[in-house]
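Every protein chain of the complex appears in place save one, which is left out.
Showing chain A:
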């Protein structure tokens, strides 16, 4: 709520007549209580975790089974009605921004853990299951689910698949894509299709790889088979304090160069630490300009050796204090500080924008310097929280939404940070996805030919363009470009660079 409200004109409208006609059929599919048409109820779904994009859904459907998802999507396909899938609504790129004339397909009632299979080191879950609940269910068997977005106790596995979510531990364990073995999906035409399965490694085109991160444009995952990771024998978390961001950045470089692969390397600046401290009293060292959280896990002997090595490297880079935590409770408190950082910024600023960008790790120090000058020039405060190990930045651009023009200035700074990322050979999103928020920035990263190829691929799954339209790829409607009327054969197909299927 504290982020800028840009209320779209289609807010406060009735369900469009064409859609209203489908409501009785939706009720037959999802049950009386599985469909929401009341305006005040629909409005509570107007945004996901990124509140500056809002749109009231035409109707909300809450299916509980694959068959219901299939029937809802088939109905949409039959009538050319757009639909938008939504999990827990924690996304930060407005990937689940509802369509005012469409169906919002919410998976929050599909939250059964169908199977924990320790022998095959995998779990089969419904898309609405919270990320952390897989770990909770696998823990008794000595396993966990490795990708851990900061919102892991809330965010849904289906949403993680759509966004190819990362998390602090992706440095060692990789993103969601590396942990999904199989999917049951409903395609935009209403077909139920199995991709992959419990056994890893299928031949041919990697459709599973294409689906993960497709942001709901290729279909809805209704069942997800994920790999479980054996929980390490020992885990130690180090908290190291530095008097400058540069020194912290140097330590990160030194750690990686020494051949140590921590499971996570996170950095927070003084402003972010201040917010986290106010929110969860995480007891981070006082007076630090930068705090580094390094987690090491693995066989006990190896971890112990690495802890000593990392402590030395931090000291050599100018750390004025490193503390280690191996007890679950103390480690949890360190992580609580880091994982609450986004929402905690609400304590020190009335409003803020969470940015997500990537730079090569070696460009980190320079990038931070540039962000600092941007902040100084504009008078807009920027707090920095980032996955330092893989160069994934999360600058938090702070502003007061009550002050006229402040939101616009903050957006400028936030946009300029992305430009800097690209300039340094990085990318416009590390893990939050493109959604609506960054769709118009895609042309900064990809040339026309690439974007057209993406579009062809998308249309192979969704020829009618009903699956989460206006997300991921730039469209004229979204980005205000001249509408492109395409007749006849696509130029790429004609040139033989692409194939229509």
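Rule of thumb we're sticking to: a contact is a pair of C-beta atoms (placed from the backbone, for glycine too) under 8 Å apart; a residue touches a chain by one contact, two chains touch by 3 or more; residues count from 1.
We take it that contacts and distances are computed from a predicted model.
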| item | value |
| --- | --- |
| Protein name as given in UniProt for the chain not displayed, "Glycolate oxidase iron-sulfur subunit", "Thioredoxin domain-containing protein", "2-hydroxyglutaryl-CoA dehydratase" or "Spermidine/putrescine ABC transporter substrate-binding protein" | "Glycolate oxidase iron-sulfur subunit" |
| Of A:88, A:105, A:185 or A:467, the residue in touch with the unshown chain | A:88 |
| Among A:16, A:118, A:318 or A:346, residue touching the chain not depicted | A:346 |
| Which of A:207, A:278 or A:332 contacts the chain that the document leaves out | A:278 |
| Of A:66, A:151, A:429 or A:468, the residue in touch with the unshown chain | A:151 |
| Residues belonging to chain A that touch the chain removed from view | 1-3, 36, 38, 40-41, 43-49, 51, 62, 88-90, 106, 108-109, 111, 128, 130, 132, 151, 153-155, 277-281, 340, 342-344, 346-347, 350, 352 |
